[in-house]
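Entry: chain A
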Amino acid sequence: MSQTTTEIRLAGSGGQGLITGGIILAEAAILDHKNVVQSQSYGPEARGGASRAEIIIAEGPIFFPKATWVDIFLAMSQKACDQYSFDIKNDGIFIVDTTYVKQIPTSSAVAIPISAATREKFGKELFSNIVALGVLCEACKVVSGKALKAAISHRVPKGTEKINLEAFTFGQKLAREAQKNHNEADSEAIAADT
Partner candidate 1 sequence: MNKKSSYRLLQGNEAVAEGALAAGINFFAGYPITPSTEVAEILADRLPADGGKFIQMEDEIGSIAAIIGASIGGCKALTATSGPGFSLMQENLGFACLAEIPLVIVNVMRGGPSTGMPTSPSQGDVMQARWGTHGDHPIIVLSPSSVEEAFHYTIKAVNLAEKYRNPVILLMDEVIAHMRARVSLPPESMVERINRVHPNMPPEWYLPYERSATGVAPMASFGDGYRYHITGLVHDAKGYPTASPNECRDNIRGLFTKIERGFREICLVDYEQMEDAEHAIVAYGSMVLSARSALEQLRESNCKVGLIKLGTLWPFPRFALEQYLPQLKTILIPELNMGQIYREILRVNAGKAVIEKLNRVNGTLITPSELVKTVKGLIR
Partner candidate 2 sequence: MISNSQLVNKYFRHNKKFPHIWCPGCGIGTILGSMLRAVDALALDKNEIAFVSGIGCTGRAPVYVDFNTLHTTHGRALPFATGLKLSRPELKVIVATGDGDAAAIGGNHLIHACRRNIDITTIIFNNYIYGMTGGQYSPTTPHGDKAYTCKLGNIERPFNIAALVEAAGATFVGRSTSYHTLQLQNIIKKAITHKGFSVVEVITHCPTTYGRINKKGSAVDMLSWQKEVAVDKTRAAKMDAKELEGKIITGVLMEKELPEFCEQYDKIIAEAQNQQ
């Protein structure tokens, strides 16, 4: 794969809306004038077990449709985190929903209680996938926020566009706060070192 290729994997348990999340992400990439291929694990597991959606975004042509060396990984359940994190790049971005992922296999993860925060803010976890897209957008900038918002409006059920867009913005905010805390912790550590 060429350098301009980004492989993204969204993993969680069936019902969390990650396949829809994958489709939205892929559509946003097209709006950003990029090439994209999206695939998913499909079947009974999509309704309860570990499920995953994969998105490959590139400037040029994409051949093999499955992710083989993942740049961006989002895990929203412990099982999915354990099962699908084996081929993440060393410098890849690792986002976890700490509501459900209690054991994170790396010390450099973007760790945010996405589902719990969504429940607290919106009263239910239904929008966790869109909040997660907000987090992902803010953490890696692989697709533009503008394109993602347009794709969300197109793909979510009619009448729910507004609240979904709120969820997306909320996710972006969560990511910024996490980044800030992380940077502060870093500078504290640096300060302690010196």
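FYI, a contact is a pair of C-beta atoms (placed from the backbone, for glycine too) under 8 Å apart; a residue touches a chain by one contact, two chains touch by 3 or more; residues count from 1.
On the choice of candidates, all candidates are chains of the complex that A comes from, given by their letters.
Fair warning: this is a prediction, and the values are worked out from it, not measured in the lab.
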- line: Touching partner of chain A in this complex, from 1 or 2: number 1
Query: For chain A, which residues are in contact with candidate 1 within the complex?
result: 1, 23, 26-27, 29-31, 33-40, 42-44, 62-66, 68, 150, 154
